[in-house]
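Report on the structure given below.
In this view, the complex is presented without one of its protein chains, the others remaining in place.
Presenting chain A:
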C-alpha cells in the first residue's frame, strides 16, 4: 500500500527536479569548453554579411587544428552584454568572445585571458590594439576599426552651388555652407539621432580633434582629463548651439541614431552626418540610396587655432579568450584565424567595414573609403571611447538635457568631471 503511493510520488519529484535543473542550466550546447570543442559567442555570425568571413576563419583554423570542432553561437546584440554578464557571473560559458573595444571589454577584463604571448606576430599587421588593452595587457585581437568620419552628401553640396570636392576647412565655413544648403535645397545641416544619447558620443569624438589642442587631446586619452578647460567646454557649447540654431535634423532627442538618423542622411534630408566606419552607418551602408561616389568624407572643420583635426578611431570589434577556457593557446589560435588577412578581406568585401588589417586594398570602394583609409595613419583614438561607461551613459542623458534646454554647459561639464573621477 505504502509502496504504491510512495514510488509514483518519488518519480514525480525526481522528474520535476531534473526538469527544473535542465531549464535552469540553459542550452547546454552554447557553454562548451571541452578539449576538442571551442564555442564562440558573437553577434555577427548569424548575419548574412558575416557568413563568408566566418567560413574563411573556420577553414583557416581547421587547417591548423583539424580535430577541433568550432561552434559559433550568434547572440542578439541587444542582449549580448546582459547574456555575457550572466555567463561571467557563473564562471563558465564561451571560450572565445566577441567584444566592442573600449569600456565594454575593459570593464570585463577580469574574465579574460591576456593574449600578449600568442598574438605578438600580428601586432604589426593589425591596427586598433589600444581599444582592447588594459593596464598594458592585450585582451582581444581587433577585427575591425571603428571611428567617426564626417560624411557629406556631394549631391546636396553641388545643388547648393558649393564645391563637392572641397569640403569646408573651418567650422564657421561649415556652418555658412549649411545655411546655403538649407536655403537652396531645404535639407538640414546635420542628421542627428540622440534618442539613446549616442549622438553626443559621435559629436565629441568627431569634433574633439578640431577643438582640443594636440596636447589636451593626448592627455585626455591618457586619462588626464581637464573637464574645466575652455576647449572641453567649447565642444559642449557647440553641441548646444547646433541644437539651438536648428542645424540638427528635427526631433533629435526622439530620433534613434540606428538607423533613423542615417535614414535622414540617406534620403537627402540632411547634408552631413557623423557616421561610423564599420558595422552600420558607413559608406557601404549608405550605398543603397547614395552611390559611393556621391558620399564624401571631410576632416573635422577646425574650430580653435592650434588644433590638428584628425580622424578619430579605435579598434572596433575584436575576439577575446575567456579566462575559464581549458586551453588558452588553442582558443588564441582561433582568435588568430578570425583575424587572418583572408578572413578580414572577406569581412571588408561583404560588409564594407574598415578591417583592422590596413594592408587590404580598398581602391575599388569609392572616395569615402579611400579618404578614411588614408586618414588612418594620422588618426588618433576617439575621445568618448576613453571615458568610463558610466560617464558615457551620463553624458548621453546630459546631452539630451542640453538639447531640450533644461541644463547649462557649465553644469554638464561639472557633472561629467565628477562622474569621470569616481567612475
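The criterion applied here is as follows: a contact is a pair of C-beta atoms (placed from the backbone, for glycine too) under 8 Å apart; a residue touches a chain by one contact, two chains touch by 3 or more; residues count from 1.
Operating definition for what follows: contacts and distances are computed from a predicted model.
K.L.:
Which protein name, taken from UniProt, belongs to the chain you can't see among "Sugar ABC transporter permease", "Response regulator", "Phenylacetate-CoA oxygenase subunit PaaI" or "Putative tricarboxylic transport membrane protein"?
P.N.:
"Sugar ABC transporter permease"
K.L.:
Among A:36, A:226, A:250 or A:293, choose the residue that contacts the chain missing from this document, as touch is defined above.
P.N.:
Touches the omitted chain: A:250.
K.L.:
Please pick, from A:69, A:82 or A:359, the residue that touches the omitted chain in the full complex.
P.N.:
A:82
K.L.:
In the whole complex, what residues of chain A lie against the chain that is missing from view?
P.N.:
Interface with the chain not displayed, on the chain A side: 1-3, 5-6, 9, 12-13, 16-17, 20, 24, 79, 81-82, 85, 89, 107-108, 110, 194-197, 250-255, 389-390, 393, 396-398, 400-401, 403-404, 406.
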